[in-house]
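What follows is a structure written as structure tokens; I'll ask about it next.
The full complex has more chains than appear here; those shown keep their coordinates.
Chain nomenclature is as follows: A, B and C, assigned in order of appearance, with residue numbering initiated at 1 for each chain independently.
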Amino acid sequence: MRARVHVTLKQGVLDPQGKAIGNALKSLGFSGIGEVRQGKFIELEVAESDPARARQKLGEMCEKLLANTVIEDYRIDLDH
Amino acid sequence: MSAPKSTPITPEVVKAHGLTEDEYRRVLEIMGREPNITELGIFSVMWSEHCSYKSSRKWLRRLPTTAPWVICGPGENAGVIDIGDGLAAVFKMESHNHPSFIEPYQGAATGVGGILRDVFTMGARPIANLDALRFGAPDHPRTRPLVSGVVAGIGGYGNCVGVPTVAGSCDFDASYNGNILVNAMTVGLARADRIFYAKASGVGNPVVYVGSKTGRDGIHGATMASAEFDDTAEAKRPTVQVGDPFTEKLLIEACLELMAEDAIIAIQDMGAAGLTSSSFEMAGKGGVGVEIDLDMVPVRETGMTPYEIMLSESQERMLMVLKPGREDAARAIFEKWELDFAVIGKLTDTGRMVLKMGGEIAADLPIDPLSEAAPVYDRPTSSTPLPTTLAAADVPAPAGIMGALETLVGSPDLCSKRWIWEQYDHMVMADTVERPGGDAAIVRIHDTNRGLAMTTDCNPRYCGAHPRTGGAQAVAECWRNLTAVGARPLAITDNMNFGNPERPEIMGQFADCIEGIREACLALDFPVVSGNVSLYNETSGKGILPTPAIGGVGLIDDLARRASVPFKAAGEDIVLIGTTAGHLGCSAFLREIHGRRDGAPPPVDLAAERANGDFVRAEIAAGKVTACHDVSDGGLLVALAEMAMASGIGAEVTAPEGPIPLHAFAFGEDQGRYVLAARDGRALVERAGKAGIPAVFLGKCGGTELTLAGAGAISVARLRAAHEGWLPAYMGDDMGHGAA
Amino acid sequence: MKSAVIVFPGSNCDRDMQVALARITGVAPVMVWHRDVDFPKVDLIAVPGGFSYGDYLRSGAMAANSPVMAEVKKRAAAGVAVLGVCNGFQILTEAGLLPGVLMRNASLRFICRDVYLRVENARAPFSARYKDGQTIRIPIAHADGNFFTDGETLRRIEGEGQVAFRYCDADGAVTAAANPNGSLNNIAGIRNRAGNVLGMMPHPERLIEPLLTGSDGRPMFEGLAEALA
């Protein structure tokens, strides 16, 4: 099963990258840019056909490695 | 007055702010009424261990802090020493232990950011960073990710701001399993007549905020840094801050640019306890009042309360008092560097801090009474008695001395830390004359032929066994490391990392370490000019080994006259300076080979230390020494092996006749010793003899093996493989922060 | 030779480059802030190392879009020599002045150490003072130095002699073990087709005197001074 994991900084945590991207877009002449946040996006294949079990396994991966849950949230999407 | 009425001040709220009942009574006395939540928050951080030094202050006063070359000792953001030619070195070390345990990358990174700010706040351009790291046992499951994250974090920040990280230390011990130590030191360079201080003055002068915007970062970090962990700490995971080294780099450049003009009266970084402690410190030192309009503070999020703004620990921010009329010139500089700049208030003659928001008074507190009434504790102490000295004969010889040597040089504490320093840009600024790996790093004073030598040191095994000896030893070893590169040691900064001070044995360790540091500083003319205290490094009642990390700075007047560890050529003579007794108590040999850690640490004879060091330094300055290395962890044979591994040149040495068993000669950790290589070793020994300095001719360097008569030989290549191999193998395919 | 060093927010090897140019060519370079698009006419434009814009998003991406780079591109097209070191190399590829990209090191870690380089296709203005095939020692300090490009571009770069430096061992052998970051074909530095733009990850400006343990970076600046006099 193919899965996609989005890892984003928690609300309120400083995002220096997002801030710099926003500034750069502005100086490139793009107007009307509000807050910019940057996150990670991980696509992977897991050998698991049961969605519930896949989701559980991916949750463990996020907790252990993919996300730094002190400052990041994660979201798991499964392809069907 | 109308304060936010939202949070009633209940005993639970008071307790959650870390104030004891007695401390809260004092708050009520000073205020003459019940504080509101913002005011309570301010008291709480100002009276936290971190900001008030309430447990340690009594002992810190014992430290020697003066010398003719000291321009500014403890009490400012960093210490300042005169290094001649109108220049000053500005330096300090600071801990970021708890945050690094919770989030190693950001914790370590923001630790570097904080100490950099302490140094450039004083008008100095940072020219080098150092670290002092202590991790748990290698086989503890958290150790590897912590090493990975901390090292990546220190590098990530220092590399980006473009300050070379040139030296440091890194040891492992199970006592740090739940409380790692991440101490970072910055050394900066300033004009001696252009040092900036925190003392505010001039009623009506503008108070200016520069740098990053304020968010809800790390609220209550300062009180967290003073609270003992329990097993639920990991679950709570509070308030970690994220660093932005890019903004810090801009802040350095902008501040230094403004400092070159005559515009700043006082300047202070916003470190722990942010806007609260920076404004209190500036006003308190100047004996003035301050009024701040919190609506003017640049914020990152909407709806921030006065409490949050005052207690936020957002990084990369500074507070300044400007000369009147200089606001526009200053603003232009900060806008050029794309940083926030805001006049947020002014100095007053009320002696009070008044905070306004939305046209209402959000807090109103007296400045001096709050600082003066800050609690000071004289906590009970109980000394660790000196353990019985181990006789060399009571420590069995290893199966083979060269095999033991191979084990030692490949052990976690003694192995090469290349894996770490290669992740640090240690060459940017193009003045790194002696790179990491030597006794001390040497950074050239830009555009001159002089250099600053620097190092961090501490042997927690010694400090645990006998804190007073350990404290003295840490200072002596730091002094020796500076001497070994040919530098004149000038001053130190200290970072006192200890457990829970409410336990008498911990407070006793603290007091005794300070006493040892004091003795060594006095004997070696090596004053303390700055420092930091980190207490409550304790998990579930188990404290860390007492770890007073010492950061030292020395001066080299002519970079052509210095020494380094590698042997330079085959055929040169090898001489040992200092007295060898074969002291194996608390040694690396005892721990790695016999799994024991008993006995007294090696005694520190400060008079001999000084005499031996002064002799070695003079020999280096006279150009008589081709290589030099002090003898420390692992003893003489390890020191010789390190000289051989660094050069690829072997050596053949013989122990002098005498009663000392060969393994004690090889691995004893007697203090005050140096190994020198010289073209004419006999003459060197003779000069030492005349000067009353113990010196013995050990042998010659050459070949590809290290040979100790009576113990056989081992190839330098094999030693190297062990020495270079452990850390990379331990870290394995760890991907660190790289994927993030 | 007149030179300029471009300074972006977050550049941090600008002073090192300035010192090297001043000391070796005898003329101090003009330091050009990234907003100053009309800087004086010079013979060499140096884009220094560092972390322009924090290396956020992608190393070099934001600097490549800054106003001064439009001017640099114009002058490069007119034949002015452009040298990009480390972050400068990343900026030049992002700006399209050089082919390829510099990806995250294969180890995913920042690496700072001396490496050996084999000089390829030695020629003016950048490497005439080196010998073809010579082995030199220069430090690297980067997290994103892993040179990558598609197969066709790689063949073209190789075919037209655009490779200027390759990672090698102390004996000059180009081996996988001597590749510090995973770069294709051990590529450490490349030129554009015309030969007037060079990007390299190693820092020649950091090793220009024995006191700093080596001078192998010196001939590059001496060669530039000679070629662009």
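Note that a contact is a pair of C-beta atoms (placed from the backbone, for glycine too) under 8 Å apart; a residue touches a chain by one contact, two chains touch by 3 or more.
Keep in mind that what you see is a predicted model, and the values were worked out from it rather than measured.
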Formula for the whole complex, using the labels of the chains displayed: A x2, B x1, C x1
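As a working rule, only the chains that are shown with their structure count from here on.
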Chain contact topology (line, ring, star, complete or other): complete
Centre-to-centre distance between chain B and chain A (centres being mean Cα positions), rounded to whole Å: 36
In chain A, residues with contacts to at least two other chains: 16, 20
Overlap residues in chain C, where contacts from two or more other chains coincide: 53-54, 56
For the chain B and chain A complex, residues of the former touching the latter: 102-103, 105-106, 212, 215-217, 237, 240-244, 246-247, 300-301, 314-315, 338, 740
Chain A-facing residues of chain C, complex: 53-54, 56-57, 61-62, 65-66
Complex contacts: residues of chain B adjacent to chain C: 152, 155-156, 159-162, 244-247, 249-250, 337-338, 421-433, 435, 444, 559, 735-736, 738-739
